[in-house]
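Submitted below is the structure of interest, expressed as C-alpha cells.
Of the protein chains in this complex, one is absent; all others appear in place.
Note that the chains take the letters A, B and C in the order they are written out, and that residue 1 is the start of every chain.
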Amino acid sequence: MPSVLVAGASGYAGALAARLIDRHPEFELAAITSRSEAGKRLSDLYPHHRVSLVMEELDLDRHGEVDAAIVAYPHGAAAPLVAALLERGVRVIDLSADFRLRDVATYEHWYVTHPHPDLIERAVYGLTELHRDAIAAAQLVACPGCFPTAAILALAPLAEAGLIRDVVIDAKSGVSGAGRGLREDTQFVAVDENVRPYGVGQHRHMPEIDQELAALGAPIVAAFTPHLLPLDQGELLSCYVTTDRPVGQEELDLWFADRYSGERFIDLVERPPGVRDVRETNICAIHAHADERTGKVFVFAAIDNLWKGTSSQAVANLNLMFGFDEGRGIS
Amino acid sequence: MPSVLVAGASGYAGALAARLIDRHPEFELAAITSRSEAGKRLSDLYPHHRVSLVMEELDLDRHGEVDAAIVAYPHGAAAPLVAALLERGVRVIDLSADFRLRDVATYEHWYVTHPHPDLIERAVYGLTELHRDAIAAAQLVACPGCFPTAAILALAPLAEAGLIRDVVIDAKSGVSGAGRGLREDTQFVAVDENVRPYGVGQHRHMPEIDQELAALGAPIVAAFTPHLLPLDQGELLSCYVTTDRPVGQEELDLWFADRYSGERFIDLVERPPGVRDVRETNICAIHAHADERTGKVFVFAAIDNLWKGTSSQAVANLNLMFGFDEGRGIS
Amino acid sequence: MPSVLVAGASGYAGALAARLIDRHPEFELAAITSRSEAGKRLSDLYPHHRVSLVMEELDLDRHGEVDAAIVAYPHGAAAPLVAALLERGVRVIDLSADFRLRDVATYEHWYVTHPHPDLIERAVYGLTELHRDAIAAAQLVACPGCFPTAAILALAPLAEAGLIRDVVIDAKSGVSGAGRGLREDTQFVAVDENVRPYGVGQHRHMPEIDQELAALGAPIVAAFTPHLLPLDQGELLSCYVTTDRPVGQEELDLWFADRYSGERFIDLVERPPGVRDVRETNICAIHAHADERTGKVFVFAAIDNLWKGTSSQAVANLNLMFGFDEGRGIS
Partner (left out) sequence: MPSVLVAGASGYAGALAARLIDRHPEFELAAITSRSEAGKRLSDLYPHHRVSLVMEELDLDRHGEVDAAIVAYPHGAAAPLVAALLERGVRVIDLSADFRLRDVATYEHWYVTHPHPDLIERAVYGLTELHRDAIAAAQLVACPGCFPTAAILALAPLAEAGLIRDVVIDAKSGVSGAGRGLREDTQFVAVDENVRPYGVGQHRHMPEIDQELAALGAPIVAAFTPHLLPLDQGELLSCYVTTDRPVGQEELDLWFADRYSGERFIDLVERPPGVRDVRETNICAIHAHADERTGKVFVFAAIDNLWKGTSSQAVANLNLMFGFDEGRGIS
C-alpha cells in the first residue's frame, strides 16, 4: 500500500487531502505536517474531517521516505520542497501555483522569483480530464487552481473547436477559496449578506486560464473576475463566449457530449447548475446555452472549490499515477 | 399634506413603499390594500416595518380619493387599476412592468396582451437620475425594474458617450427579488449554500435594459443573466463592456464624474462595491475599471433591490412629482 | 443481498435514506416511491444525492416483495403501510411518529386517532445506542424523532444514574428539520438573519422525550423548546439539568465515559460542539459541564438532524436487523 505524506495539512486544501487519503482504500496516510500547527491533531482544527493524526514539523529525513506526497504550501514555498522530494524519488502532487505556468517570466510577473525553474518542464498540468495519460506517467503533477479547473472544463470543447473569439468569465466563489488565514474581508460580518468582486483586473488565476485556453486552441485574453459570496464551499463560473461563427444549441450540445462522453466526473446538466448540486464531490456540472438573442454561447460550470477544484482532483491524479481507478476514494 | 394609497401592500415592494410613506414627513399614508391579505395589519406580515395600518380590499370609491397612489400589482393586473386612478386625477407610481416598455409588441412578446396600450405614451420611465424633469411633470411614472435600474445607471455614461459596442451583464441578486410567493426555489434549503443562474436567455428585464440603453445611444442587445444568491436584499451587477475604442482609466473616471456630479444617490467608489454598502438605502454605488489586459471596461454597480431598485426610488419620484426635495423620507 | 424499499422518497428523510441504501455495500435499493413526485428521478429533486432511480406510485403487489422497507410517510399515513408490510413479512423501519409512543392515548392526544394500536407493542424504539439488541431482533423499528435522539443521548447517563430532578432543553435546529413542504416560515427571506422559537409549549417531540427519559429512570416533564436557525442541516441541544445532588466535573465525566465507552458514533468532546463538527455523519457529539456557579449540569449535544437524527440512524438499525456491522454504509 503506497504511503503518502501531506505537507501543509493545516490549510483547507491540505486538510481535505489528508482526510481523503486517510480514508482511501489504496493509500496509507504516512504523515501530515504543518509549520504553524505542529503538535495538534488535525481533528482539533477540523473536527468534521475525523483525522486524529498529529501534525508534525516537516523533517525530510523521516517524512521523505514515502511513495508520494501532496504538497499544500503557498506559492514560492512549495517549489523547494517539491525539488527535495523529487530528488528522493517521491511522486509529488503540488497544489501550489509553482509549476502550473509554463513560462517562467509569466510566473515571476504574477508571483515571485521562481525557486526552481528547471523543474517546470517536468511538471504535468493536473486537469484530470484533459491530461489523463500524461498525469499517469508523471512524477510531478501541478494541480490547477480552482477557478482554472472550472473555466477550462467549461470552455475546452469550444476552444478545441476553434470557436472562441472572446470570453467573459464571471466567477462566484465561496469563502473557503480565500484560505484559512485571518483576514478582515473573510470575517463573517464582512461576508454575510454581501457579494462583491475582488482581484479585479489582477487575479493570479488569469495567466493560468489564458495559458490553458491557448494550448487548447483559443489564444485569447479572457476577462476573468471573481466575486466573494456568503457560502463556504462552491464555485460557479458563468462564461459568456463570443464565437467566431453562429453556434446553435444542437451543435453546442454535440460538442460537449462528444468531448465529455465517458467522463464520470463531468455532469452535462439540462438546467443551469447550482453549487449545492456538486458539494463535496469531484464533479464539475456544466450547462451550455446557445443564446439566440445575443448570438453568444453561455457556459455555466459548478464545482466544489475544495474538492474538484483542489483536493479530490489531487487524489484522482494520485490514483492515476499509481495505476488505481481514477475514482477510488473520492466517489 | 398629500394623501397616498399603496395598492398591493402585502408584497415586499408594496410593504416597503407603505413603510416609507408612513414615516414620510410630507405625505400621509391614506390606505393600504391587498387582495390576499385584507384584514391583516401590515405589521402582522412585516413586524420590522412597524406599520400598524390594516390592509383592505381595494374599493376605488373610497380609496380613489387620494392625491397619489403607488401601485404594486403584478404585470397585467396593474394597468387597469392605473387607468382607473388616472381617470380620477390621481398621480400614479406604477411598480409593475406594464408601462415600462414603449413598444406594445415588445411588451406583449414578453408579458401578456396589454390591457391599456393607450396609456403607454403618457408614462415616464422612472429612473430618477435620468428623467428627473419629466418625472416631476408626469401624472404616471413607470418605475424601472431592479436590474434595469442598476444596469442603466452603470452603463449610462458609456452609452451616452457612444462607447458601447457590446456588453455582458452578470447580475447577482438576493432572494427578495423573487417576491413573496411560495416557491420551491426560494425555500431556505434550496438557496442556502448555493448560487445558480436563472432566467437564462429569457429574463423579462432584458427588453427593458435594451430599450433604455438604445435611448441613451447604445443600440445593442445586452447579454444579461441573473443569479440567485443566499442573501435577502441586494443586487450587484458586473458589466463587462467591449468599447468601440480603447478607454483609459482617467478618461473613464471623467465620464462617470461628469455624468453623476451632484447626484447624491450615486456613489462613485474607489473600490468595487459590495451590496452591504448600500443596504436599506436609495444609493447606487458604482465602480468603473478600465481593464488593461483585455481592453474592456468593467462597471460594477450595487443597489438594494427593494430600496433603490424599487420602493425608495418610487418615493424619490413621488417627491419630485409633488415638488418636495428628492431625498425626503428616504435618506 | 437484501432488497430494500424506500417509501416516501421525495421528502428530505426518505431521499437521504434512498441515497444511503443506494450506495450501501450490503443492501440493494429495490424501489423508491412517492405519491406527489412519482415519475421523476430522485436526482431531479436532489441532484447532490446522485440517485437516478425513478420514484414510482406505491404498488404493494410489486413493491411488497422486498426484504425490508424504510417508511418515510407522515404520521397517521405510515401505520397502514407498516401494517401491510409486516403482514407480508417485510422488516420495517418506520421514520414517522406512529410507533414511537407506547401509550395510545398519548399518541392520540398529540397526533391523530391511531390506525393500528395493536402494532405498537411490536415496535422497538430505534435509538441505536440504547436498544441495540432489541433492534437486532425486531421486525418493526420506530426510529426516534431528531430532537429526542439528541435529547435522550445527552441525558441518558444522568437519567440512568437517577440524577435528574428537572431539565430545560433548548434546541436549535436547521431548516431541513421542518421538511420539504412549501411554508412561509421556511422561505429564505423568513429564515435568513433570523432566529425564533417555535412550537412553544406544544411541540410533538415532547411526549417522546418524556417517555424515554422516564424509561431510563427520570420520570419528569422536560421543558423543551426548539428554535429555527439560518442553516440547513444540524441540531444543537443545550440541556440544563437540575440534579438531585451536587455533581462534580470528574464524576460527570465518569458517568458519560462509562455509558458511552465503545460507542463509535458518540463523540465525547472536550469543548462544546458545533453542528458543523457532525455534519453529514451518524455521530452525536456530547459535552457535559458541571457548572459550579449554579450547581447545575449542562449537557450540549450536536447531531445532523437528517443523518443521526433520522436516516443514517435508520440505516444503522437496518444493519443490526440484518446482522451487518452497525456502521456499514454510513461511516
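Assume a residue touches a chain if its C-beta (ideal position, glycine included) is under 8 Å from a C-beta of that chain, and two chains touch if they have at least 3 such contacts.
Note that this is a predicted model, so its numbers are computed, not measured.
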Touching the hidden chain, out of C:28, C:87, C:103 or C:292, is C:292
Considering the whole complex, which of C:49, C:131 or C:279 touches the chain not shown? C:279
Considering the complete complex, identify which of B:114, B:279 or B:308 is in touch with the unshown chain. B:279
Missing-chain contact among A:4, A:93 or A:191 belongs to A:191
Where the unshown chain meets chain C, residue by residue: 166, 168, 170, 172, 174, 190, 192-198, 200-201, 206, 221-223, 225, 227, 229-234, 236, 238, 240, 242, 272-276, 279, 289, 291-294, 296, 298, 300, 302
Touch rule applied to chain B and the missing chain gives residues 47-48, 50, 192-193, 269, 273, 276-281, 285
Residues in chain A touching the chain absent from view: 12, 175-176, 180, 182-184, 186-193, 230-232
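Just so we're on the same page, only the chains that are shown with their structure count from here on.
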Give me the ID of the chain with the smallest distance between its Cα centroid and the all-protein Cα centroid. A
Distance between chain B and chain C based on Cα centroids, please, to the nearest Å. 46
Would you kindly tell me how far, in whole Å, the mean C-alpha position of chain B lies from that of chain A? 39
Multi-chain contacts in chain B, i.e. residues touching at least two other chains, fall at 190, 192-193, 230-232
